[in-house]
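A single protein chain has been omitted from the complex, and every remaining protein chain is retained in its original position.
Coming up: chain A.
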């Protein structure tokens, strides 16, 4: 009964998660609204576009009831920009993730998508992928969303005729995948001295995380085990210093521990 899988999402689970991403479809047939557990689907009226979760869009696509609109970031020009960004502009870091979607409120300021104010209220769930509209027809181009690789692969596999220039897109995706995989492997180099226990992987994708989770966490664990006794000694020293210094010296450990 207990789940035999290792901790951390495995690639099939990531693909499952990705199927919840909203995509834009152009229906070819009328379809009434369907009451689902996750809310009612919009009624489909050709040729009006509608937003549906990917799994449903694929089902409609297979039955030739709808076409899927490729998200703007999946077009060849956008991908070329991103490849250029990843290889030439900043060969160290991943390209930036899409900015959080905003909409204006009635008072002339902007607030995050589907959130009543710019600061989340207590108890309010903040939306995050796959529930943000980052793969719809209105998504910004030039940014890779969190589920970029899975979504692109799925669309190319099941709806290749809806992706303009599918062959070129496929080649560009392979380039991106390779250059980013190298960065992912290289990221562990920053885990050594001076990392301070926090490593930021801004812009990384879900499938890339799932692929390298074991490797990255293995390295982090190994470094921690090797340094465990040194770390315990350092903490004891700091504790000692703080007790002797009375907290007035303003040394680094005081600032860090005092929050």
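In this text, contacts are C-beta pairs under 8 Å (C-beta built on N, C-alpha and C of every residue); 3 or more make two chains touch, one makes a residue touch a chain; residues count from 1.
By definition in this document, contacts and distances are computed from a predicted model.
Student: Just to verify: the chain that's not displayed, which of "SUI1 domain-containing protein", "GPI-anchor transamidase subunit K", "Arp2/3 complex 34 kDa subunit" or "GINS complex, Sld5 component" does UniProt list as its protein name?
Tutor: "GINS complex, Sld5 component"
Student: Would you indicate which residue among A:17, A:83, A:166 or A:179 is in contact with the undisplayed chain?
Tutor: Only one listed residue reaches the unshown chain, and that is A:17.
Student: Which residue from A:45, A:174 or A:224 sits in contact with the chain not drawn here?
Tutor: Missing-chain contact among the listed residues: A:224.
Student: For chain A, which residues lie in contact with the unshown chain of the complex?
Tutor: Residues in contact with the chain left out: 1-5, 7-9, 13, 16-17, 19-20, 31-32, 34-41, 55-56, 59, 63, 97, 100, 105-107, 114, 116-117, 120, 125-128, 130-131, 193-204, 206, 209, 213, 216-217, 220-221, 223-224, 226-228, 230-231, 234, 253, 256-257, 259.
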